[in-house]
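First the structure, in the form of structure tokens, and then the observations on it.
Shown here: the complex without one of its protein chains, the others still in place.
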Amino acid sequence: KRQGFPEVVYGEGKTKEQILSIIEAIRSNGNDVLVTRISKEKAEHALTEFPEFLYNETAQILSWKDESKVDDSFQGYIAIVCAGTSDLRVAEEAAITAEALGCNVRRFYDVGVAGIHRLLDNIEEIRQATVSVVVAGMEGALPSVVGGLVSHPIIAVPTSIGYGANFNGLSALLTMLNSCASGISVVNIDNGFGGAYNAALINNIAKGARKQ
Amino acid sequence: KRQGFPEVVYGEGKTKEQILSIIEAIRSNGNDVLVTRISKEKAEHALTEFPEFLYNETAQILSWKDESKVDDSFQGYIAIVCAGTSDLRVAEEAAITAEALGCNVRRFYDVGVAGIHRLLDNIEEIRQATVSVVVAGMEGALPSVVGGLVSHPIIAVPTSIGYGANFNGLSALLTMLNSCASGISVVNIDNGFGGAYNAALINNIAKGARKQ
Amino acid sequence: KRQGFPEVVYGEGKTKEQILSIIEAIRSNGNDVLVTRISKEKAEHALTEFPEFLYNETAQILSWKDESKVDDSFQGYIAIVCAGTSDLRVAEEAAITAEALGCNVRRFYDVGVAGIHRLLDNIEEIRQATVSVVVAGMEGALPSVVGGLVSHPIIAVPTSIGYGANFNGLSALLTMLNSCASGISVVNIDNGFGGAYNAALINNIAKGARKQ
Amino acid sequence: KRQGFPEVVYGEGKTKEQILSIIEAIRSNGNDVLVTRISKEKAEHALTEFPEFLYNETAQILSWKDESKVDDSFQGYIAIVCAGTSDLRVAEEAAITAEALGCNVRRFYDVGVAGIHRLLDNIEEIRQATVSVVVAGMEGALPSVVGGLVSHPIIAVPTSIGYGANFNGLSALLTMLNSCASGISVVNIDNGFGGAYNAALINNIAKGARKQ
Amino acid sequence: KRQGFPEVVYGEGKTKEQILSIIEAIRSNGNDVLVTRISKEKAEHALTEFPEFLYNETAQILSWKDESKVDDSFQGYIAIVCAGTSDLRVAEEAAITAEALGCNVRRFYDVGVAGIHRLLDNIEEIRQATVSVVVAGMEGALPSVVGGLVSHPIIAVPTSIGYGANFNGLSALLTMLNSCASGISVVNIDNGFGGAYNAALINNIAKGARKQ
Amino acid sequence: KRQGFPEVVYGEGKTKEQILSIIEAIRSNGNDVLVTRISKEKAEHALTEFPEFLYNETAQILSWKDESKVDDSFQGYIAIVCAGTSDLRVAEEAAITAEALGCNVRRFYDVGVAGIHRLLDNIEEIRQATVSVVVAGMEGALPSVVGGLVSHPIIAVPTSIGYGANFNGLSALLTMLNSCASGISVVNIDNGFGGAYNAALINNIAKGARKQ
Amino acid sequence: KRQGFPEVVYGEGKTKEQILSIIEAIRSNGNDVLVTRISKEKAEHALTEFPEFLYNETAQILSWKDESKVDDSFQGYIAIVCAGTSDLRVAEEAAITAEALGCNVRRFYDVGVAGIHRLLDNIEEIRQATVSVVVAGMEGALPSVVGGLVSHPIIAVPTSIGYGANFNGLSALLTMLNSCASGISVVNIDNGFGGAYNAALINNIAKGARKQ
Partner (left out) sequence: KRQGFPEVVYGEGKTKEQILSIIEAIRSNGNDVLVTRISKEKAEHALTEFPEFLYNETAQILSWKDESKVDDSFQGYIAIVCAGTSDLRVAEEAAITAEALGCNVRRFYDVGVAGIHRLLDNIEEIRQATVSVVVAGMEGALPSVVGGLVSHPIIAVPTSIGYGANFNGLSALLTMLNSCASGISVVNIDNGFGGAYNAALINNIAKGARKQ
């Protein structure tokens, strides 16, 4: 609502009936709505009632956006950067969220630190972004490397991907908090939504649209 | 250098001789310079050579800025928010850094969660900021409360102030990472510099000055 | 028994047969009984034998109370405060427990820190309570804010709601232990029962009923 | 101020000049004042200006109370319970605080779990208290044992006394949070002040004095 | 084998076929055998082949002992002490193991710290034991209290019973390691077998039988 | 007192005056006394008054024992085993304590796991001991190896010797608790006293002297 | 590819379809391939298409190697060392990986620290290896003991085998990092693949084959 953003519902731990009635309430107020962490089965329950909604299974997001409200004149974009298939769920949670919040998004999904040249091949396009959301699991080193190569703000999202001394994402989280590159701030483990939300706020500043 | 920012030197663990010669090297290239985490005694050694520098003892920062480069036309400002005297050192590290990076800064230094009305009395002026740096120790709850009241990005800085189950800032750090308010990202414990650096990058976006 | 309280049975890890025979033993002594952490299925087993018992599924509590023993003359009440649906199970464990221990209870269930105005709208009624039980997950900041607004004792109950750096409630627990507001003490993660028990002891002091 | 309590100043990390000027400000408003965590040297600085103040070196507390405000008619008391000399600093911080907050205090300072009979010899007098503050370091088992023997609320205060797997009070803290006795709530490690503050709030309820 | 003890097999993670063939190998050497952490289903598979074995479901132990080897002349016994039904599995693992290792065992299973009088009622018989195995979960305070009352060695066994800040037995483990009572040593969380094995070695010393 | 043991005073955190007056009190009752964790300077203060006491600087122990009470007829001994000079302080705390408690002690101080042959050269004499106290820092593997070679009880004492991922003894502590050798129980980090105390209780059982 | 190694695919979290198509892509480039952490069911899906592949169920590895590329002239071998059946999965992950990377492997699978003589019986053959991979769970002491007996590099692999204070392999990991034997380096918990990969790199150095 604020910032022209849709209302956001956190789907985890809610029943499909609860989710449906929350959506109905929000829609009856004429607002856009975004449901995160919602399983396919719960989403399908809502889709029977609201067939115009879109469900993205990788991102686990159900969303609806009034296209007439989209602002096409702004060229700036958010770069969503990650190393590969393991971190896709979180990266897509970020990407779909950012799009639902009205941002242009470009995905860079195969640019991990262990193969630095793929990152360097894409760095010019990443550099042109307004802000980057960098998603990484295991050792979580990607934001540090990207941060050394670009001069816009980076929102770092640690993921729980890994095993053993990864301790469910603690390793990646600590790495990102201790980054020796400047211009990096961090959100909770697996919080692709939060990474995108922060990036969208910055994107809005770039649009010059923040006049509430 | 990038973003028109001065070069930053991390003073901790460097001798006064090392710091002085690093400053000389940077100045001889005609660049501005900012030294963080520098004690009074080390700063005085540098000031004998560079009397035009300013030292801020609370912030432990030594800095020099070519005033002719300052851009006075931009009205936007960064809000630096904290609860009181205990967190002052980190808040001032943020404030002085932000100013040295060319930002307008407004300080809100007595607005902790345990006395919510002082925060509410100032909230309109905080709301008008482009971005807030919210500094908090002990339970670190302040960013969550501010985050619920404003709609711009918040950079949260946990401090190590506290004792016992505070575990040197771990408590405040976890609080901020788990915030139920959207639009909050986090930097390392006591990293006022990092909080301000992220805020300055966002401030520059607001200026529309990002054209490197 | 002491304080006129019912005997309390912790249902987790006990079979439905064990629970039933414990209830029979207590009832045969003429005492009231409260079973916490009991699933619907186990409760139904007991209800076939003791149809006068009440089962609350949200709270996972089965209880019986001799209404003739209830003291209606006392106007004081316990405020149970939480942020929303996620913490309901624990909040209701507290609320139903407090009622079973003979207390008047008022529920404030939508007053989280990220929307401080809903809390402020209810604060006068919370302030009139004898004691508050404040339940919060994620960053667990709510007791600090309430604690700054009321001048009666607060029992803070951290919950395990959240993910990632929440570490199963550790984040909320540390927040509450480090609160900068005075008058807050803390019980175990998810221990709604314990929060209510402490509050009920204080409530009894207010009643002037403690004359054992 | 609220509850008729003096204003409380946390002395740690403040200079003697800062403390003195804070005291002057509070006194000039006609309020009572309590300074905790204040070293002998800082206290002596304040005492030259305010010779009517009392300094307790074990408790590290400087306080002043207008005796004319003391309410002598209330017979109830707070029991401060601990195992021995190691925990004395925290126990006395609790005891002196409680007295400064207008409570009657009785000290039980040699009643650890490893010598249960000394506790049993004193249990009747502890039982008569309105509320107990139980202070314990090392394994922190004392609140559980006292909690099983009394039926009033217990505020448990873990201390950092111990070594090795004590982890600076973590051991005692976890013990108290997991107590199998009902009616125990916990404050931060070494927080004797907090323990007493909670107890004083309960004591005030017993006085029937809570009518702000 | 050493100490006249049976060979011990750790059943967890072994298939029923693997367990059966290990038993056959040990028996074919004429040795006694004890299988711990073995489920009912796996035990029944072995019992079809070795019907003379005994399976204890609470303890999850399958064992065989040549009665002709038992030494009836020794009167000394091991006390197995715990607080109640929750810790029964571990306590019985200890008790059955100790018996299988040729020791006399006496069980004291309802003597927790929150009801100290039940412990005091049994203390004389516990005191007469050669050695005690004290099993406790949650806050794990029982060994400290027993240790203060008896003057023989205590093997403390923390259990994972509890929730929240119990952290799967960490709380009880730290409590026992930090005990202020002398004469307590500790084994791994839930390691009833280990507690009994240490006790049996001490029991053998008492028998004067250690002459290998 | 119990077990014919001297009374034990923990010197850390006590002033030299406090220690002296505690000694005087114990001696005036005719009891033996042992002071652990006492610095040379504090010990010398006590020695001026009690010149017949012995101070061991490595062990940091001051003790007095009435030689007429020593029982020379018992041949059994306690083996104190460690890897080298780094762990000497804790090993000697154990050795001197055991001797003060009336036990015969044999020291094996250069038998670490990284040079297994020195251990094997001494293993027969270690095997003959009634009980071993095995002291180890860094990875703490020594008790497991000794435990596999002897069939008497082992009291394992982790030390805080090491750096980095040693985490002040946590590494050695966890190693010992998880030992795959049977017959090992563990005391607190650096608790040489506790290791010896447990061993002395077992030694007394071997003496057949436990008749309190 | 580099070092003549096959390409490695991490199977966990990938569907059987994804795995199959990755294999097809690699094979179509003429490269060898190794899939780790792949369940039997997924492997069978791939085997229908690539019947010449081998699946090892204990190791959970599917692999293919062009035998014509194998270098038979090199006599050096890697020793894979572990204590017993519990650590087999990880040890076999290491062994099969090393073989797939073109190394000779010798297995020493029953040589734990609690039975040191089985290790000593095999030590000469272990000593002749170029490098050892030592796998251990629970207390993880085996690398220290082997490290003291051989003078080639050891790659230590902690496993998550154990319970309680093992904390899912943390205990073994810390043990190995703190080893007092020189020449030991460590990989992640349960990372048999990584242990073998490092050993194979060293093995290649021994072959003199490193000429990329």
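We just call them A, B, C, D, E, F and G in the order they show up, numbering each chain from 1.
What we mean here is this: a contact is a pair of C-beta atoms (placed from the backbone, for glycine too) under 8 Å apart; a residue touches a chain by one contact, two chains touch by 3 or more.
Given the structure is predicted, the values throughout are model-derived calculations rather than measurements.
Chemist: For the full complex, can you list every visible chain touched by the one that's not shown?
Modeler: Looking at the complete complex, the unshown chain comes into contact with A, B, F, G.
Chemist: Of the residues listed, G:V8, G:A83 or G:I96, which one is in contact with the missing chain?
Modeler: Per the contact definition at the top, the residue touching the missing chain is G:V8.
Chemist: Consider the whole complex, including the chain that is not shown, and state which of A:L34, A:V145 or A:V187 touches that chain.
Modeler: Hidden-chain contact among the options goes to A:V145.
Chemist: Taking the full complex into account, what residues of chain G touch the chain not shown?
Modeler: 2-3, 8, 130-131, 151-153, 155, 173, 177-178, 182-189, 194-195, 197-198, 201-202, 205-206, 208, 210, 212
Chemist: Go through chain F and note every residue touching the omitted chain.
Modeler: The list for chain F reads 85-86, 161, 163-166.
Chemist: Extract the touching residues of chain A with respect to the undisplayed chain.
Modeler: 83, 112-116, 120, 138-141, 144-145, 147-149, 162, 164-167, 170-172, 174-181
In this text, only the chains that are shown with their structure count from here on.
Chemist: Determine the set of chains touching chain E that also touch chain F.
Modeler: D, G
Chemist: How many degrees of rotation carry the C-alpha atoms of chain B onto those of chain E, rounded to the nearest 5?
Modeler: Rounded to the nearest 5 degrees, it is 180.
Chemist: Tell me which chain's centre, taken as the mean of its C-alpha atoms, is farthest from chain E.
Modeler: Checked the centroid distances; the maximum from chain E is B.
Chemist: Centre to centre, by mean C-alpha position, how many angstrom separate chain E and chain G?
Modeler: 37
Chemist: Could you state the distance in Å from the CA-based centre of chain D to that of chain G?
Modeler: 58
Chemist: At least two partner chains per residue is the criterion; list those residues in chain F.
Modeler: Residues 170, 173, 177-178, 188-189.
Chemist: Classify the inter-chain contact topology: is it line, ring, star, complete, or other?
Modeler: Contact pattern: none of line, ring, star or complete.
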